[in-house]
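Inspection log for the structure reproduced underneath, given as C-alpha cells.
The excerpt is restricted to a subset of chains, each kept in its original location.
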C-alpha cells in the first residue's frame, strides 16, 4: 500500500499538466521564443513539480510513516530516516 | 534572435527527455510505486530542468546580454536587470 | 519538550560556526574581495543552514511528530500538517 491511493487521480492530473507544460517548452524553443520567457516557464514547471512532491510527501508522512510509528520498533526509525533523506534531496534539488 | 539558435537541437533533446521522465512518473503513480521512489524520480526531473535553465541562461548572458552591453545605453541596463530577475526566479523556485 | 534537547550542544556548535561564517563574509566585503569569491562563501553558509534545518527537522519527525502519531487523534494530523508546511518553506526558500 503506497499511501497515495485515494488521491491517485489528482496526482495523475497534475503530472499530465506538467507533461503538457514540458511540451509547451519544446514549442517555445522550436518557435525561437525569447530566452527569458522560456526561463519563466521553466520556473513554473519546477514549481508545479515541487508542489506535487510536497503533497506526495505529506501523504507519505500521514500514512506510511504514521503507520510505522504506531507499530513502533526499528521500522519506525527507518521510515523516518528514509523520509528525512527524501526531504534533503527535495531541499537540495 | 533568441540567442539559442545554435544549440536548439540540444535543448529540444533535453526537453523531450524531461517529457519522457514526466510520463515515467505517471506510470509510477499508476502502478502504485512506493512514494519515496516517486519522490527520488521527481528530484531527478527537477535537476534536469535546472540544468536546462542554467544552460539557457549562460547562452543568454553570452549572446543577448553581451550584445546589449557592447552596444551600451539604457538597453544594456535593462537586459542586466531582466537577467537578474530571471536568476532570482530560478534561485527561489 | 522541544525534541532537540539531547543534541542541543551540537546545534549550538553549528550555529556558532555559521555566525562565524557571516562575520567572515563581512570581512570579505570590507576587504573588497572578488564578488565571485563572496558568492561562493554565501553558498557555503546557505548549505550549512540547510543541513542544520534538515537535522532539526529529522529530530522533530522522530520525536514530536512520532509521539503525536502514537497518541493518535486530531493532534497527530495537526503535527503532520505543521511539519509539511515547514518542509514546504524549506524547499521554497
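Chains here go by letter, A, B and C, matching the order in which they are written, and residues are numbered from 1 within each.
Methods note: a contact is a pair of C-beta atoms (placed from the backbone, for glycine too) under 8 Å apart; a residue touches a chain by one contact, two chains touch by 3 or more.
Remember, it's a predicted structure, so these values are computed and weren't measured experimentally.
Chemist: Since every chain is the same sequence and 3 are placed, give me the total copy number for this complex.
Modeler: My count of identical chains over the entire file-defined complex is 4.
Criterion: only the chains that are shown with their structure count from here on.
Chemist: Closest chain to the overall C-alpha centroid, by per-chain C-alpha centroid: which is it?
Modeler: Answer by centroid distance: A.
Chemist: Go ahead and note the Å separation of the Cα centroids belonging to chain A and chain B.
Modeler: Spacing between the chain centres: roughly 18 Å.
Chemist: Centroid from C-alpha atoms only, then distance chain A to chain C, rounded to Å. What do you get?
Modeler: 22
Chemist: For chain B and chain C, let me know how many angstrom lie between their CA-based centres, rounded off.
Modeler: Using C-alpha averages as centres, the distance is 28 Å.
Chemist: Can you list every residue of chain B that touches 2 or more other chains, as numbers and ranges?
Modeler: Correct list: 93.
Chemist: Please give the residue numbers of chain A that touch chain C in the complex, ascending.
Modeler: Residues of chain A touching chain C: 50, 53-54, 57-58, 61-62, 65-66, 69-70, 72, 76-77, 80-81, 83-84, 87-88, 90-92.
Chemist: Taking the touch rule as given, give the residues of chain A at its contact with chain B in the complex, in rising order.
Modeler: Going through chain A, the ones touching chain B are 1-5, 8, 11-12, 15-16, 18-19, 22-23, 25-26, 29-30, 32-36, 38-40, 42-43, 45-47, 49-50, 52-53, 56-57, 59-60, 64, 82-83, 86, 89-90, 93.
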